[in-house]
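A single protein chain has been omitted; all remaining protein chains appear in their positions.
Showing subunit A:
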């Protein structure tokens, strides 16, 4: 008998009587999106929230809030006026190590915790939002949902190879609980909230 069979047999012999799964409907019941709360939580997570009417406002805002940015990778080339390195999608991800800023789109945002759901469809290269020095995410205000329960309702059985909730810049407090932004991933997160 191999380990797989041994483990499965031991689990089967040991597991208690099965109990029913709890109902999640009440937690996922419709409720309003708390926009003010969303603003506060994104700030508390160390993100910058900028409201825009259209994506054409992005380049000027990038120059204003992220001075000194050189290489920009925008998954939609129309979002950024400057040069985007050709062929950034090709390679094992290491081709992006010089990226100063990545601009990507989120499928949805979660009002209660500031998390943005982004999948590899939007990213094209999985490592993009992590390897770039700074990250900017475009989110339409109508794609805000109240809680994680509503987020997973929306995600449903979407079949994506990789998806991630991103809720701020990369951070750590491992040294004496002092919060430092910019651990291994993006040092800053700018949310362009399209209203």
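For the reader, a short list of remarks on this structure follows.
Here is the rule we go by: a residue touches a chain if its C-beta (ideal position, glycine included) is under 8 Å from a C-beta of that chain, and two chains touch if they have at least 3 such contacts; residues count from 1.
Just so we're on the same page, contacts and distances are computed from a predicted model.
One subunit of the complex is not drawn; among "L-lactate dehydrogenase complex protein LldF", "Insulinase family protein", "Cytochrome C" or "Peptide/nickel transport system permease protein", its UniProt record names it "L-lactate dehydrogenase complex protein LldF". Touching the missing chain, out of A:51, A:70, A:83 or A:153, is residue A:153. Only one of A:33, A:108 or A:127 touches the chain withheld from this view, namely A:127.
In the complete complex, the residue from A:27, A:60 or A:141 that touches the missing chain is A:27.
Contact residues of subunit A toward the unshown chain are 2-4, 6-8, 10-22, 24, 26-28, 41, 44-45, 92-94, 97, 110, 112-115, 120, 126-127, 130-131, 147-149, 151-153, 155, 157, 159-178, 180, 182-186.
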